[in-house]
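All protein chains but one are shown at their positions in the complex.
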Amino acid sequence: MDKKRRDFLKIAGVTTLAGLGGTTVVDRLVSGSSPVQARAAQEVDPAEHGAGEQTAAAGHGEEVVKSGNRLGMVVDLRKFREHPELLEKVRQACHAEHNVPDFPNKKDVIKWIWPTGFENAFPEHSTYHLNESSEDNKVPVFCNHCDSPPCVKACPTRATFKNKDGIVAMDYHRCIGCRFCMAACPYGMRSFNWRDPRAGLDMNNINRRFPTRMRGVVEKCNFCAERVGLGEQPKCVEVCGETKAMIFGNLNDPESEIRKVLKENFTIQRKPSAGTHPSVFYIV
Amino acid sequence: MFEKALKGNNYYWMWLAFLGTFIGIAAICYVRQFNYGLGLTGMSRDVSWGLYISQFTFLVGVAAGGVMVVLPYYIHNYKEFAKITILGEFLAIAALLMCLSFIVVDLGQPMRMLNVIFHAQPKSMLFYDMLVLNGYLFLNIICGWVILTSERKEVPPPKWIYFFVYLSIPFAVSIHTVTAMLYCGLPGRHFWLSAIVAPRFLASAFAAGPAFIVVAALILKRVSHFDAGKKAIDKLVTIIIYAALVNVFFVGLEFFVGYYSNMPGHIATLQYLFFGLEHNGHMYNNLVPFMWGFVVLFIIGITLLSIPYTRRHNDFWLGAGAAAIFISFWLDKGVGFVLGGFVPTPLEEVVEYYPTANEIFITIGVWAMGFFVLTVLYKIAIGVEQEIE
Partner (left out) sequence: MYDSGKIIPGLIIFVLFITFPIWYNHGDAGAVPQPELPKNVKECVLPITEMRSDHMQLLNEWRDIVLRTGDRSFDVKIGDKMYQKSLMNTCMECHTSKKKFCDTCHTYASVKPYCWDCHLAPVE
C-alpha cells in the first residue's frame, strides 16, 4: 500500500518537474544525488530502482564506482575451423545454461549465440572470392558488449545498461518491450520474447539456478555476468576449454591473457564503422 | 459543451456505431494479444517493428500537420483560416490519441509503461518523444477548448491562451523532428541514418495534415452547414502542393545519394522498396506495389490539385486530389519507411514482414477510435459555430 502511494507521489512529482524543469531535474531526481554524481551515474548505471526513497537500506542509492574493467572476448576462428563441431556445442551449452527457448517457428526465434556466414558477420570485409576457409566455415556471433553501446542509449527505461565491468546487461524486471534497442543494435544481436518463453523450454530439464524470461521483454548474451561475478569463466569459454577458441578477460588490464593474444594476432571487429567499439574481437 | 455531441441525425449515429464496431473488434483482438504476447503479430526478431509503429510515425505527422492552419492564422493573421483552425487543433488531438494508442499496443509489457518516467533515460529519444507528444496533446486540448468556449460566449479568447497557442507551433515541429530522430539516430540502419529524415517527415506532414483537413472540410460542408470558405481551402491547397513537392524532392535526393554514390547500404533498402531485392536467388518485393502506389497517387493527387478546373470548380475532384495525397504519403511513411528500414537485416539477410489478421484488426480499431474522437470533436465545433450564427 505504502509503496503504491509513494509510487504515485513519485509519478506526480516527476511528471510535474519534467513538465517544468526539463530533463536535468528528472535525471537528478531519479539518481537521487548531486549533479556530479548524476553525471557519473550516466556513465555506469547505478542501482537506482526507486533510489532516493530507500537510501536507508544498506547498499541502496549508492553510486556504483566504475571498476575500470572492460571485459572482452577474442574469438579465434582458426580454432573453430580445426574443431568444426565446437561451434554447435558452444551454442547448445550457452542456450542450456541460460534457459534460452527453442522455437521452431522463425518468427518466434530467440538466440544468444549462433553460427552465421563470414559475409553476414563481416559485411564490410567481404571480398570478391572468399577463400575456402572463410567460405565453408561459420562464425559465432553474439553481443559485442560494445564500449559505446547504441542499445543502452536507446533504451528509455535503462533496462539495458552498462555495468561496472563493461558488460552490457539487461534488467528484465524493468524492460517495457518497446524494442527500440533492437532497432538500435547494428549487429542484430537482440531477441524479443514474442510469446511465453517457457513454451519453448523443456521445463523438466532446465537450469534451475538461472531464471527464464517472461514474454514481452528483450534478451541477449549477458557475457555470463552471473558466472563472471563469481569468478568463473563464461560458459562458452569453458566449453572451448583447451582449444582456446574463445578467450575472455579484461581488456583494460595490460597483464591479462586477452591483451597478450590481441597483441600477438591480427584481429578484426564487426562493423567498426558503426562507432560502437565492440569488445569482441575475431582472429580470422 | 459535450452535449453538442449527443444530438445528431441518424447518419451521425450510424457512423459512430460503424466505428464503434471496429473499436469493439479491436478490443477483442487486443485482449488476445495481451494474453498471448506480441507473437500474435507478424513481427519477428528481424523485423521488430511493424504496422503499429509505422502508423504511429505517420500519425505524428498528421498531428503536426495541423499547425499549417494554426500558424498562418495566429502568426500571419490570415483571417480566412478563422473557421478551420479548430479543425486543425482537433485533428491533432485525435491523431495524437491514435499515436499514443499505437505505442501502447506495441509494447511487450504495457503495464510497466511508467518506467519511462520512473527510470527516465535522458539519452533516449523515446523519452523526449514521450515528453513532446504529451505536451502537444495537452496544448491542443487547452487551446482548442478555451478558444471554442470563448467563441461560444462570443467574447475574445483570454490573453493567456495565446501563450499556449504560440507555444504549440514549435511543439508541432518538435514532435515530428523527435519522431524522425528515433530513426535517424540509429547507427547501422542505413536507410534511416540520413539527415534528411526529419525535414522529409515535416514536409510530408505539412502535406498530409492539411490534405486531411481539406477532405474533412468538404465532407462537413455536405453533411452539415459548416463552410470553411473557398479562400481558406484554396490557400490550404497551395500549402499542400508545396509541401508535397518538397517531400517528393527529398525522396528523390535519397535516390541520388543511394544510386549515384553506389554505396551498397544506401541502395539496398531503396532497391527493396521500389524494385525488389534479390538475395540468395530469391526475389523479395512485397512492398513494391505500395511504393508504386505512393508514386502514382502522388502524381494523380498533385495533378488534380494543380489543374484550375479540378481545384476550384469541382469539390469532388478537389477532395479526390487531397485524399490521393493523403493516402500516397501514408503509403510512403505509414508503410514503406518503417518496414523498409529493416531490410536488409544487420546480418545481411532479407526477412519480409506480413502482418497477421489480429494485428490488422487492432490497427483498424485504433484508426476507428481516432475517427470516433474526431467525429465527436468536430460535431462539437460545428455545433458551436451554428449556435453563434
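Couple of notes before you dig in:
We call the chains A and B, going by the order they appear; numbering starts again at 1 in every chain.
Criterion: a contact is a pair of C-beta atoms (placed from the backbone, for glycine too) under 8 Å apart; a residue touches a chain by one contact, two chains touch by 3 or more.
Just so we're clear, the structure is a prediction, and the values are computed from it rather than from any experiment.
Looking at the complex as a whole, the chain kept out of the display touches A. Interface note for the absent chain: among A:114, A:161 or A:192, the touching residue is A:161.
For subunit A, the residues touching the absent chain in the complete assembly are 3, 45-50, 54, 57-60, 64, 161, 163-165, 167, 169, 171-173, 206, 208-214, 225-226, 229-230.
To be clear about the criterion, only the chains that are shown with their structure count from here on.
As a whole-number value, the distance joining the C-alpha centres of subunit A and subunit B reads 35 Å. Interface residues of subunit B, counted against subunit A in their complex, comprise 36-39, 41-46, 48-49, 103, 106-110, 112-128, 130-131, 135, 182-183, 185-189, 341, 345-349, 351. Residues of subunit A that touch subunit B in their complex: 7, 10-11, 14-15, 18-19, 23-24, 26-27, 30, 42, 48-50, 106-111, 116, 119-121, 123, 141, 150, 152-159, 174-180, 182-188, 190-196, 215-218, 271, 274-276.
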